[in-house]
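Structure record follows, encoded as structure tokens.
With one protein chain removed, the remaining protein chains of the complex are shown where they sit.
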Amino acid sequence: MSQLKVTGITRRFGGLVAVDALDLTVEKGAIHGIIGPNGAGKTTLFSMISGTLAVSGGRIEFEGRDVTGLPPHRTVSLGMVRTFQRSAVFHHFTVVENLLLGTHLLARPTVLGSLFGSHRRFTSADLEAAEEILCFIGLADYRDAAAETLPLGHQRSLGIGIALAAKPKLLMLDEPAAGMNRTESEALMQLIRDVRDRMGATVLLVEHDMQTVMGLCERITVLNFGRKLAEGRPAEIAADSAVIEAYLGLDEDAQAVAAHA
Amino acid sequence: MLEVRDLIVDYDKTEVVRGISFEIKKGEIVSLIGANGAGKTTTLRTLTGLKRARSGSVLLEGQAIQGLPAHRIAGLGLAHVPEGRGIFPFMTVPENLEMGGYLNRDKASFRRNLETVFERFPVLRRRQHQLAGSMSGGEQQMLAIGRALMGNPKLLVLDEPSLGLSPVMCQEIVRVLTELRAAGRTIILVEQNARMALRLADRAYVLDRGRIVLQGRGRDLLDNPNVRTAYLGLATAVSAPASPA
Amino acid sequence: MAVERLAARATARPAARRNVRHWPLLLAAVTAILAFAAPFVLPTYQTELIILFLMNLVLVVSYRLITTTGDWGLAHVVMMGAGGYSAALMAKGLDLPVWLTVPLAGFVAAAVAGLISVPLLRTRAFGYFIASFALGELLRLFWIRLDVPFGGIRGIINIPEGELFGHSLFETIPYYFFALFVAFVCVGIMYLLDRSRLGMTWKALYSDPALAECVGIDVTHYRRSAFMIGSGFAGVAGAMLAHRMGAIDPKNFDLITMLYLIIWVVVGGTQSFWGAMVGLLAMTFVFELTRPLLEWRPLIFGVVLIFFLIFVPGGIESLVGRLRGWIGLLKRDAS
Amino acid sequence: MDLATFVQTFANAVISSSIYALVAVGLALSFGVMKMANFAHGEFFMAGAYVVYVLYAIAGHPFILAVLCAVPIVALMGLAAERLIFRPTRDNLLAGFMATAGLSFILQVLAGRIWGVGLMKRVPTPIMGAVDFAGAHIGSQRLVILPVAILTLVALWLFLNRTRQGKALRAAAQKPEAAALQGIDLNRMSALAMTIAGASAGLAGALMAPVTPVTPYMGHSVILMAFVVVVLGGMASIQGAMIAAVILGFVITFCTTLFDGVIATMVGVGLMALVLVVRPQGLMGRETV
Partner (left out) sequence: EDTLDIGFNAPLSGPAAGWGLPGLTGINLLVDRINAEGGLDVGGKRYKLVVHQFDNEYTPSKALQGARQLVLEHNVKIILDVGGSTGDAQLPFLTEHKVFYAPEATADINPKRPYIISGADYFPRGEMMRMAYISQMYPQAKRYAVVSQQDATSLVGQAWEVGAAKAVGFDVVYDEFYAPDTTDFAPVVTAILATKPDIVSLSISWPDFIPLLMEQLYQQGFKGIVAANYIEPEQALQRVPADWLQQVKAIDSYPLFDDPWWGDPSAQHDFAAKWNARYGAGGPEDLKRPMNGIDWLYTPMLQAYLASVQKAGSVDPDKVLAAFRSLDTISTIEGPTAVTGEEMWGEKNMISPLVPNNEFRADCNCKRVQSLTRFETWFAAHKDAVIAEVRRRNQMWDQRQ
């Protein structure tokens, strides 16, 4: 069953067409990768799906529901949560506070609630959930550290943790492995698999690190100039000549020839 | 020509460059490669004075330049083509080039340089009356490199010239860099596109989380299995499609 | 930048309980005793000064509440004016008693804030700063222009001071206790909000608006709620002012007054709940001490403002953090 | 409105537009170009007027000489503000803005203490009389402002677009880091911008001294309108500021004649609020760079 269905989605910036009438279907429970050269429109695509960027055309359906143009806080409440390409955590807060902020949706604090009711403080259920995610992302040791002091790799995990706190049905990760070394990205791959297997969330992943993408994804879509260049299983993609030409790179010798032309 | 010793750079106490040393000899192309966030840009920014180092030294022809403001370092002959090109979007192509020759008050040599740049990048001559911001990415990259050449730099510092460029454009950049090397320019090249960088470089350094983990001749690194696994992704991906869970 | 660990308090942690500190309670008790004794031992004039201080306290704390979302505006004293005008009109025109006009004025100010937030919240940062100034000025120009019901340039005079439990609030001591009560309630409510999940959400907006949006926080909604609540309390302060002065006019709420408010906040700092209050206290002292210097006073305030912005950008509260750091260093050296 | 009144109002509007342009152009340069929002711009204007008051009205030197002195004196004040306030607060627009609000207090008090707050300072009209033009009467003194404003604006435009320093200034505004990499000294550029801003504010104040109330507080009404012009014009654009000055000059003048000054101000400020909301980048502003 398809969980996310994007049809004919387009985004223009002035004269530039960043995403060009793109169709994309993501199956429920899949780990789906999106790759493509810099500027192919991957981040733009994410931004449109999550509602941070208006679409110039096309339609986005989530679990059968039209979500085109919904603002981000609405798409999040439907269960579509994204992370950012840059590392994004609430710098001024501690790690556990970051996770608690992620549970915002489960509470939606109101004025009266904050004064007299349940939003005065975090419930034990919230705390438990936060602690659970804390362990899940392996940051239990950093519980009360200020987020800004975490090493980059941990900040990224925290970013994913914040997203997980909102109990997503579809988790959209933008280059989560960027800046990670092999060990870290191996751990990340495990974490992402766990998210799918244990939390039951669908994962949509943008990543330049081929090892991560090829190792993790069941299906990969390749974008180029805002259009779909290829789609298929990792092995098919790795062998696709169009993909090699546009993204993975020309044959070494061919490039050498080009360099000396 | 340029020597970097034990450079440490941080942002708000997070060290991102953790004590690196390297050198560039006259007439060489030296590449720095490394993953996203490895500290390549930060290193370059420190060389050209956009960022202050916590400690360490940078010597240009024996003269210490660390801690000088960027405009002074530019005056010493370092030309930096920054990440994202940094062209002046609301100025025309000649105006942008004029800024590249800002420190060169000699009209005649300015004209000569302008002519050379136009000859090297004929596309810029064709775009003369256009605002730089409205040109395509590749053209903008040409402009940025051309602008850097306007000041007759001793050392050209290029940060990801292929960023956001289509393969065709990348090849164009490769052509230009090859030509520049042939003309005897000294260049530091930072690239995400490790394959391209290693191919062009006489020597290369591999940066991982702020440290230099490997160095050597470009060709040698290209064949290094560790490099192939870590930075050329493709090799392992093709050979081992589905890595075990 | 001093970072406040708010959730550390909002989350009931056993560790924190075991380690109960006594001095805050003690401080509160001493303050309470002083507050009750003050009007009986101090000369009337000093008591009047404290009344003024209490009104300003509500004003400054409510301004700080809005700034926790990252929105620094120039309309806050105009919102105070909205409260002042509505209290005046309700007391004069509708003969409403004080205990009604003051809270109602708060609601009216909040409603006005809700109205102008529609265009205002489309802007951010410097745009917000200038737009809030423009919209506030527009409101003030309405008061200036409309003789009915705002009394035009002349403002509203003979505002009943009202009475409470048979005491005329015209007298200094009853009004003092009234002001004390109102300030206590207002500051208390804002304190609770600051510590609540709502307060945390506001601060998250300041920390990273884009990320906040992506964890499902409706940024505009929460910016608006902070703006309306902050403005509401400013309105309460305005109502208190109107009843105390017996007359208000558009000049009470002009840019100069707003700049003084900003000075309090900048001097104190906005990171912690107490910073702005400390700033107000410090500047009130400076204000009274420099009374003999009369015509030089704005200059002194200008110098203080520049000094803090350049040398102590975090305000007095940031000094506390630095002091702790130094003390910590000393202790470590000593041991 | 009969024809004679219309013609007269039109003439008034032309003059008042040129005044707005002259006052706002320095602000547009420092704020729009170098991101220094100078709240004390109005007080710089006041300082220009006071120089004329001191040199011309009190000391009896020729008016032209007083105006020529006002320009460098206020330019120096701009330079000082850049050094002492904007440089330390460079990456915080708001802090610089608030700090210059403090500066405006300081300058007001100083002017008041040195020359008295009392009644308005008397600055005699250097060129008495009026010129009749197509049925409109315009005071000769005001008429001087028109060519000076046009000349100043043209000179500034030429400077920015034709000279090496002017282009460097634009470059520094568009991409500060890239500019530094070309050898452009950013400190020098912002000092230059504030010097020019000070000079033009001083010039405007000096020229206006004989036609507007000269008091330590005269900057207040100037700064509001100057910001309206700059924001309306799109914060990064000198041309935008000029167009906005003309729009505002006409709107305010006609509203004042038709209704009254308060309504005129309301319309002016309301126009700016509307523009901020509908087109936050201003009339001539560009999309984010």
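Lettered A, B, C and D in written order, each chain numbered from 1.
As a working rule, contacts are C-beta pairs under 8 Å (C-beta built on N, C-alpha and C of every residue); 3 or more make two chains touch, one makes a residue touch a chain.
No experiment lies behind these values; they were computed from the predicted model shown.
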Displayed chains contacted by the hidden chain, counting the whole assembly: C, D
Hidden partner chain, touching residue among D:S30, D:T152, D:Q174 or D:T215: D:T215
Among C:E161, C:D208 or C:E317, residue touching the chain not depicted: C:E161
Residue, one of C:D194, C:D218 or C:D249, that touches the chain absent here: C:D249
Contact footprint on chain D, counting only the chain that is left out: 1-2, 4-5, 8-9, 12-13, 15-16, 19, 109, 112, 117-120, 122-125, 128-130, 137-139, 142, 208, 210-213, 215, 217-218, 220-222, 252-254, 256-258, 260-262, 264-265
Where the missing chain touches chain C, by residue: 43-45, 48-49, 52, 92, 144, 147, 152-155, 157-158, 161, 170, 241, 244-249, 251-252, 294-295, 297-298
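Note that in this section only the chains that are shown with their structure count from here on.
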For chain A and chain B, chains touching each: none
Chain D and chain C - chains in contact with each: none
Per Cα centroids, the chain farthest from chain D: A
Winner on C-beta contact pairs when B-D is weighed against A-C: A-C
Whole-Å separation of chain centres (CA-atom averages), chain A against chain D: 49
Chain B and chain C, separation of their C-alpha mean positions in angstrom: 52
Contacts with 2+ other chains: residues of chain B: none
Chain A, residues touching no fewer than two other chains: none
Chain contact graph, described as a line, ring, star, complete graph or other shape: ring
Chain-chain contacts as defined at top: A-B, A-C, B-D, C-D
Complex interface listing, chain C residues touching chain D: 72, 119-120, 122-123, 125-127, 129-131, 133-135, 137-138, 141-142, 144-145, 255, 259, 262-263, 266, 295-296, 298-299, 301-306, 309-310, 313
In the complex with chain C, residue positions of chain D that touch it: 37, 84-85, 88-89, 92-95, 97-99, 101-106, 108-110, 112-113, 117, 220, 224, 227-228, 231, 262-263, 265-266, 269-270, 272-274, 276-277, 280
Contact set on chain B toward chain D in their complex: 48-50, 69-71, 74-75, 79-80, 82, 86-91, 95, 98-100, 102-103, 133, 147, 151
